Each structure stands twice: as C-alpha cells, then as structure tokens.
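Below is one structure, written out as structure tokens; the observations come after it.
All protein chains of the complex are present and in place, except for one that has been dropped.
Letters are used for the chains, namely A, B and C, taken in the order the chains are written, and counting of residues starts over at 1 for each.
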Amino acid sequence: MPTRLIKRFGDWLGTWRGTCEFSDGRAGLMQFRLTSVFNGEAIQVDTASYIPESGAPMTRGSGFFSLDRQGRVVNNIYADYLGFAVLVETPDDPEVLSLEGGLPGNMTLTVTMSVANDLMTLSSRVGEGYKSAPGRPRTYTQMKRVGPIQRPKGDAP
Amino acid sequence: MSRRVADYLSWVGVWAGVGDTQAGQQTAIRTDFVAGLDGTSLQMHFEAWDTEFKTLYHGVRAVLAPAPSGVLRALGYSTIHGPLILELTPDDEGVMALAGDSRANNHLSVTFVQDAPGELLFTAFWRSADKSAQAEDGPRMTCRLKPATPWSPPRA
Amino acid sequence: MTNPLIRLAAWIGDWAGQGEVADGTEILFRMQVSSAAEENAVCFHMESWIGEMQLLHGLRLILAPRPDRSLHCMGFSTRFGMVNLTPTPDDEDVLALAGPTTSGMQLSFSLIQQDADTLIATGMARPQDAPPGFTAAGGTHGTLRRVTPWRPPGP
Partner (left out) sequence: MTTPLLSRFQPMLGFWRGPNELETGRRGLMEMHFQSHFEGEVVQLDAHTWDIATGETFSAGTGLFALGPDGRIIENLYVERFGFCRLDETEDEPDVLALRGDLPDGFTMSVSLRLEADELLLTSQLKSGVVGMDLPRTVARLRRYDRQRGEGAK
C-alpha cells in the first residue's frame, strides 16, 4: 500500500536531467535523482549540476522529503554551497510544491517544483531572512525524465 | 581536531552484527557506508531488525557532508524521529560522534567507534526534551559491527 | 523502463525475510531491487546471512534487454564467481533465471510473487557436468517481504 508521500510524489521518482541557469547567469547541466527510502516513508533527493563541457561540478547536494503530522512536506537539505537547512511546504497550486526555510546568515531559501509530461521544472531563490526585501534573481532549471534509451527499429547501435 | 569525510571513507562497505537494546531485546544490525556526491559525502544506511528479519525496529538513511564552513553534519531521515540534522562533535581519530535534536525536540546521540581494525562499536540513544542530560533510562542500542566479508570454504 | 522490464518495476525497493538451506540451516535474506544503467536495466542485490550476521552468500545481478529485446542477466556470486543467466519463460509474476558460472556450476535462481508485498525466493547450484537426475545437495529457499518500518500500534 503506497504511503501518502508516494501517492503524491510517486511519479517524481527516478532520474531527471536538463539545462539550468543560475542566479548569477551561469548555465549548467542539472541532475536530480529521487529514490524512495524505507518503502516510501521518505524520498531521498540527490542533486548535482555540472559544467557541461567538462563535467566539473558546480553544485552538489542531498535532501529528504517526508510528511509532517499535518501532511505538509518537510525537506531537510544539504547543498555544498549553502550548507544545511530545513524547508517546509508553503501553500501553492495543487500541482506545485513550494518550500521555504531559513539558511545560515539570516537568509531564506524558497523553492518551487512541479512535474508535468515528464518535465520537472524547478526554481529557487536565496533572499533576505526577515525584512521581505526583494531577493536575488532566481535559479531556474527544466529537466527531462531519464528513461530507457529509445532506438528506432533497425537503428544501428 | 576537525574531521573530514575522507577520514571515514575507509569504512565504505557493509557492516553487520547482533546487538541489544536497553530493554534486552536482541537486534540484527546492518549498516551500509557508501561514498556519494563525487566522494565528498558519506551516505549511511542503517537498519536495526529483530533477529529473524521480521520487524524493522529502526531505519536511518543519512548523508555526512561538509558545510561551507567545513563543519561536518549528517542530514538524515529516521523512521522513528523523522527528518534530522545532526552535528559531528569533535572526537578522537576513528570516532564518528553525531548529536542533535529531532523536530519533536528529542535529543539523539549516535556514535561509531573503530576501536579495533575491522570492528565498529555502534552506540545510539535518545531522550525526550524533558529528561536531564544525565538520564540513563532512555532507549539505547549497542552493537559490535564487523565487515560483511562473504563466507568462503576453508582452504584444503 | 524498457517494456521487457516494466513488469519488474513494482519489485523495486528493499525486501527482507527468512529461509533455510537444504541442510536445514536457518538463513536471513535481504534483497535490494533497483533500476540500473540509467533506467535501462534492473539490479538485484541479494545477501544471505546466517548466525551472528555472517554473510553466507552475496549475489549481484544485472537484468536487461539485448538489442533484440530478449532479456538476459549477468552477475557475480561470492560463491560461484561470474554468472550468466537466461530467463526461462514463465508466468508474469515469476522471474526464473538459469545459467553457467565461471566456477563450473549451473545456477538457477527464481523469484515468485505471492502478493504485492511477498516474494518466494529459490536458489540452486549443481555441477555443470552432473549426470541427468543428479539432485543438487545445496539450494536455498525463503520468503521475502517488502521492508516496512515498525509503526507504533494505533490507539
């Protein structure tokens, strides 16, 4: 019997990869890998972005999705350039997952994610902690689901 | 002395043993250390079972990694405590001592001590927020773990 | 997931349980089924434990379609070396594999789905040059359940 978390995000499990644009304008190749842990009690998210030509890493991180007693997503995360944080779900459209949490140094991280037609869209922003001063530009990425390699019939390997 | 993830990469592999809890229950424990994020993090998958693999008493998946400041913390999910961020407390070489509070304010302590080549002494306990730091009656688990070296027939 | 493997997608996850060897020794099984090779294959990682958590046998298998879409399986066994197994046709909820090992044995390994959260595992090895009717001395058999963490009983 799938857990509430898997009923909501089971379709997100797997590997996603695509181009991304960082808030400072740099472009990279972003990969997310979502794996169910303990039969769907949590989902582990391993993330990395690379310089496409060389494969040098730009960012690397991990996180866990789980549900709190109210059924909200709690996403504790690690990013090598941000450190550790706990993000909690904030209200948004049903098909969008919005998360927000405090970062070291009185900063706030907001993230929105959605999946439609095998395309995962994610945008994130680091902003000031309390005074809702306008935050920095967003990091934006669109990733396609990595599936089995499709070869048209008779195509040479 | 501050620790680095590299100090623990020699633990990569599966460790297992039979230990017990404060209530005297025997537990079969399996822990899998895996290098992750290009080798800059250490993933730990921990399972504590009854000795017939019927009931998974407690499962923890965690990732030990360096914050930008260099401090090592473990990001994790526990089937009992939910999401966790534990801090690595400074300790001797061959010791991984993690401690922190869950979102329900339980205080957790998890320690692996390599006190002999090929052996890890694992100890974990937690206490609720209302208990004093000296409280000794809380849930506790101890086990001596060995690398899961496959059995091979005795050489002729 | 490629078509030939779609039926195994429901098996992805962690499994654990008990069983025994032909001589009656009790065994604990732990198995992780995961996607591999960028979702083009399925990996079975199987551990059999005895006594005070001594690893008796480790088996790691990669199952995938060949370019002609037929399924094949290669892997490694800590007791029998490299293995190359071919699925034998069977029902939808059965995975039956058999083939030679580099140590001169013929290995067969099968998983039968009893219900959504239960698999019956069977493994057997016999010398490749064994005469017809040879009954293998070894062999393990057991029941695996999907790993589901303990929950405190409801009010």
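One rule holds in what follows: contacts are C-beta pairs under 8 Å (C-beta built on N, C-alpha and C of every residue); 3 or more make two chains touch, one makes a residue touch a chain.
Not measured: the values here are computed from a predicted model.
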item: Among the chains presented, those that the missing one touches; value: A, B, C
item: Interface with the undisplayed chain - residues on chain B; value: 4, 12-14, 34-35, 38-40, 66, 68, 70, 118, 147-150
item: Residues of chain C in contact with the chain not shown; value: 36-38, 40-41, 43, 45, 55, 58, 60, 62, 64, 66-68, 72, 74-76, 78, 81-84, 102-103
item: Absent-chain interface as seen on chain A, which is shown; value: 17-19, 24, 26, 28-31, 50-60, 80-81, 143-144, 146, 148-149, 151, 156-157
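The definition used in the following text is that only the chains that are shown with their structure count from here on.
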item: Chain nearest the overall Cα centroid; value: B
item: Separation of chain A from chain C, taking each centre as the mean of its C-alpha atoms, in whole Å; value: 33
item: Length of the line joining the C-alpha centres of chain B and chain C, rounded to whole Å; value: 28
item: Interface hub residues of chain C, defined as touching at least two other chains; value: 147-149
item: Set of chain B residues in contact with two or more other chains; value: 56, 59, 79
item: In the complex, chain B residues that touch chain A; value: 36-38, 40-41, 43, 56, 59, 61, 63, 65-69, 73, 75-77, 79, 82-85, 103
item: Chain A residues touching chain C - in the complex, by the definition given at the top; value: 14-15, 36, 38-39, 41, 146-149, 151, 157
item: Chain C - residues contacting chain B, complex; value: 16-18, 28-30, 47, 49-50, 52-58, 78-79, 147-150
